[in-house]
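Here it is, the structure in full.
Note that one protein chain is taken out, while the other chains of the complex remain in position.
Going by the order they are written in, the chains are A and B; count residues from 1 in each one.
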Amino acid sequence: MRDEDLSITWYAPRPRPLWRQGSALAAVVWLGIVGGSALLAPWLAPGGTLAADPARRLLPPGPSAWLGTDALGRDVLARLVWGGRWTLQMGLLGLSVAVGLGLPMGMAAGLAGPWLDAVLMRLTDALLAFPGLLLAMSVVALTGPGLLPVALAAGLAAAPSYARVARSAALEVRSQPYIEAAFAIGAGPWRILRRHILPNAAGALLSFAAAQLGWVLLTGAALNFLGLGGPPGTPEWGAMLAAGRGFLRDAPWASVFPGLALTLTVLAAHLLSDGVLEALRARR
Amino acid sequence: MLTYLGRRLVQGLAAMAIAITLAFVAMQLAPGDPATALLAASGATQQEVAERRQQLGLDDPLPTQCLRFLADLLRGDLGSSWLHGRPVGKMVVEQAPATIELALAASAIGAALGIGLGVLGATRRGRWCDTLATALAVVSLSTPTYWSGLLAILVFSLRLRWFPSSGAAGLHHLVLPALVLGVALAGSVARLVRVRVAEVLEMPFVTAARARGLPTRRVLAVHVLRPALGPALTVIALQTGFLLGGAVVTESVFARPGLGKLVLDAVLWRDLPVLRGVILVGAAAYTGMNLVADLAVAWLDPRLRERLLPLD
Partner (left out) sequence: MVRTVRRILALLICVLLLLAACRASRSPTRIVYGLTLAPSGIDPHVNASSELGIPLTSVYDTLVYQDPANGTFVGGLAERWEISADGTIYTFYLRHGVKFHDGTPFNAEAVRANLERITSADLASQKARFMLGPYERTEVLDEYTVRIVLSEPFAPLLDSLSQVYLGMASPTAIAKWGSDYQLHQVGTGPYMFAEYVPGDHLLLRANPTYAWGPSLYQHRRAQVEEIEFRFFTDPATRSPALESGQVQIMGEIPPQDAARLADNPEFRVAAVPIPGVSLMFFLNTQRPPLDRLEVRQALLYGTDRPAIVAAVFGETSPVAYGPLAAVNWGYDPAVQSTYPYDPGQAASLLEEAGWLDHDGDGIRDQDGQSLRLDLYLMGWGYMPEVGQLLAAQWAELGIAVNSQIVSYPEALQIAGEGRHHLMPFTLSGSDPDILRRFFHSQQGFNWAKVDDAQLDAWLEEAARASTREERAALYSQVQRRVMEQALVVPIRDYVNLNGVSARVEGLRFDAQGWFPWLIDVSLAP
């Protein structure tokens, strides 16, 4: 069977630096739009978005509301712009906690001896078995209510998964012969970690981090749904998606547009992570 | 091998104990009182609520309650639900089959779709096919199941009348929920597989294998996938473990029984006995799935065997 029949790319095209990659640039542009509009929200959509106007409910997209209005008469586009603040904050906080806790735990488990590995992995088993809702309630009980404590809880819930994947990636790389060689010539463990292990595990680590961003945002929205989170009516994208869902047949725009915004943002994170990986390879 | 499994079992029990103690502490932090929640709407007086608190053992000091919580477990007594009034063991056993069949079906679909999509993207990397595969994967992992589930019901159940949207009576009823969940799971698996396969394809031993004249399919299946699947298998195991603990949203949308609703009610109503039972199941599921993942990765990648299965 000839390779041309399966049209497999055996050799990737030459790795390009970040600014030469179309998809990564598009991702940066999108994230810039989201971040920019989040910052400029008071000027782009003045008058806030929390004020409900029952007379204008469920209007389809048109000149008076470019993306339509929701069930309580609020402009969907304005709420998307304001919601970007919440969604970005929640996503970044949750992701930092997940990676900040999960990465060291996973690396330690994968690289240190079997005893530490067992202890850490049983700990992750215990944490994973812990219902996310209960975890979120405990965090909120300690910190007070709000969207950010929910993001913190989502990040804590994501950390054990990230640790497991980081451990798996660490194990893979650690078994490579050049690592043995590095130890043999007397390189210190931190140096090996920095120069050999992390760069080679970067693929799985970055890719799963982008996936966890999506998971954190969705989990935050689900917890919101179950009663934890900010004041009702906060224009967080996940919450808008959940609220608009009941009107899917009559007014799909109320949930489709927030969902699209969410998906595009997570997609941008993934394309960016792929771009960074390629750029890292270009440098070597 | 047996001693290894035995050791994992003991460690698993330790994990369960930790999880249950943490849950107990968390419940104390959560605001609200179980007895009041159960009786308030029925017009019970303060005294009657106090009596019920005592009956449930909530007036004892915290360490006593916690120890009793764990001790009952050791005796095999899972207790009775404060909310339902039925034995916890029976409740879990009743809800388990539906959860297990959904978890396994969804994981199988997610694994197959995810690996397929990931390999597709990696073997055509840098071209439009790759970006499309990534886009599909991201759409599936960033769409919540309560939305995609409703859409699936509207299209396949209402419009096309192909599948029912409720119940767990048979295979017919499993198709939509398993598909919706499986597609959601496939996304992160696909991404991990794509990245790892792309890395492995660059490695010299793959070129060497092709230079030896091995057929493409064999090179892909044996030489490329085996080292590439490690992280993806970890994620599949994690997701299966998660589903075995009950997928409350999918159960709610598709009107199926399952452990998810049990967990939700236990947390919302502060029903400690049920929570204890459910965490037991969850911890067992994760311990089991992680063991399976470690064994699978060790089987796939001989270089890791010594590290993952210290048999001595």
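Definition applied: a residue touches a chain if its C-beta (ideal position, glycine included) is under 8 Å from a C-beta of that chain, and two chains touch if they have at least 3 such contacts.
As the structure is a prediction and not an experimental result, all values here were calculated from the model.
J.: Out of A:Gly91, A:Gly132, A:Gly214 or A:Gly229, which touches the unshown chain?
T.: A:Gly229
J.: In the complete assembly, which of B:Leu38, B:Val263 or B:Ala293 touches the absent chain?
T.: For the chain that is not drawn, the touching residue is B:Leu38.
J.: For the chain that got dropped from the picture, name the residues of chain A it touches.
T.: 50-54, 57, 71-73, 137, 145, 225-229, 231-233, 245-250
J.: Which parts of chain B are in contact with the chain that was left out?
T.: So the residues of chain B touching the unseen chain are 30-34, 36-46, 48-49, 51-52, 55, 80-81, 83-87, 90-91, 94-95, 98, 146, 150, 153-154, 157-158, 161, 164-169, 251-258, 261, 265, 268-270.
To be clear about the criterion, only the chains that are shown with their structure count from here on.
J.: If you average the Cα atoms of chain A and of chain B to get two centres, how far apart are those centres in Å?
T.: 19
J.: Which chain A residues qualify as touching chain B in the complex?
T.: It is residues 1, 3, 6-13, 23, 114, 118, 121-123, 125-131, 133-135, 137-138, 141-142, 161, 164-165, 167-169, 171-172, 174-175, 203-204, 206-208, 210-211, 214-215, 217-218, 221-222, 225-226, 238, 241-242, 245, 248-249, 255, 259, 262-263, 266-267, 270-271, 274, 277 of chain A that touch chain B.
J.: Which residues, counting only chain B, touch chain A once they are in their complex?
T.: Residues 11-12, 14-16, 18-19, 22-23, 25-27, 29-31, 123-127, 131, 134-135, 137-139, 141-144, 146-147, 150-151, 154, 187-188, 191-192, 194-196, 198-199, 201-202, 206-207, 210, 215-217, 220, 227, 230-231, 233-235, 238, 241-242, 245, 249, 263-264, 267, 275, 278-279, 282-283, 285-287, 290, 297, 301, 303-304, 307-308, 310.
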